[in-house]
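In this view, the complex is presented without one of its protein chains, the others remaining in place.
By written order: A and B. Residues from 1 in each chain.
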Amino acid sequence: MTATTPAGSWQAARIVLQREWLLAMRRPAQVLQPLAFFAVVTAMFPLGYTPELAKLRAIAPGVLWVGALLASLLALEHLFREDATDGTLEQYVLSGQSLTWLLLAKTIAHWLLTGLPLTLMAPWLGVALGVPLSAATGVMAALALGTWTLSLLGSIGAGLTLGVRRGGVLLSLLTLPLAVPVLVFGARATELAIVGDSPTGALYLLGSLAVLGLTLAPLAAAAAVRIGLE
Amino acid sequence: MKEFFAMDGYALFLWPSYLITFVAIIANVIIARRAHATARAEALRRLDLESSETRV
Partner (left out) sequence: MGTNWAWFHRFGSPPHVYRLAGLLTPWFAWPAALSILAALYGGLVLAPPDYQQGEGFRIIYVHAPSAWLSVMIYAVMATAAGIGLIWRMKVAHAAAASCAGIGAWFTVVSLVTGMLWGKPMWGTYWVWDPRLTAQLVLLFLYLGYIGLRSGIDDLGRADRASAVLALVGVVNIPIIRYSVEWWNSIHQAPSVMKMEKPSMPMEMLVPLLLMFLGFTLYFAAVMLVRLRAEILRRERNASWIREALR
């Protein structure tokens, strides 16, 4: 069988990715809902605060990031839940492939279906908050890195809350404090981009979080899933 | 003595701080002792249940 050979691992990862894609295409609503949520939440702020673009621009980094955070959390609920229910997750554990690797593949798929679209939407939502399109690259760079780290962090919480009743709220409570560094660096990078300054420093910090997350989070997520499936 | 309690006008902030700390200290002692008592009772109950079952 394609046990733990490198070629086998890549094949397994590709299979997982393909599966995630197929499932997403069959349930487009599930993929689109977090994106719609992002848009709706962003729209609430002007209504709740002021229509003046200058004032909105000042709070835009916070609004965009909190919106993206919350939308990501919504999507994270589905990362493992259905697979746990229908037994697929168990198959991953039993497969002889590295669970860490398989879960990383799932997380990548999750980011491609959630984090990436959120990143691409952000400049346009930013326009609604008075953010100039010239800031788009900076905004997207920050959000791409940030949502990536969020997906990784969230996978840990998603694994831990498997089988917990009303795990969705608990998932948010667990993930948000851990996401504070991402939020701080990300919002700062966005702010600098909006003002026209170079966001490189903050982006480097975001990048280091993303790398740290990439190395450690899948291990923790695998441990969490193993415990959650007992 | 009154001056001591007035704490130069900071009394309103100082004494509630000490009070909440005191409350936390006492509360945790009580909670811990209650937890132990409950656990003891539970364990003894389980023991009695098991021994009465095996007496069949």
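Definition applied: a contact is a pair of C-beta atoms (placed from the backbone, for glycine too) under 8 Å apart; a residue touches a chain by one contact, two chains touch by 3 or more.
What you see is a predicted model, and the numbers here were worked out from it, not measured in a lab.
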item	value
Touching residues on subunit A - with respect to the absent chain	156, 160-161, 163-167, 170, 173-174, 176-178, 180-181, 184-185, 188, 205, 209, 212, 216, 220, 223-224, 227-228, 230
Residue ranges of subunit B at the interface with the undisplayed chain	4, 7-10, 13-14, 16-18, 20-21, 24-25, 27-29, 31-33, 35-36, 38-40, 42-44, 46-47, 50-51
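Just so we're on the same page, only the chains that are shown with their structure count from here on.
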item	value
Rounded Å distance between subunit A and subunit B, as computed from the means of their C-alpha atoms	41
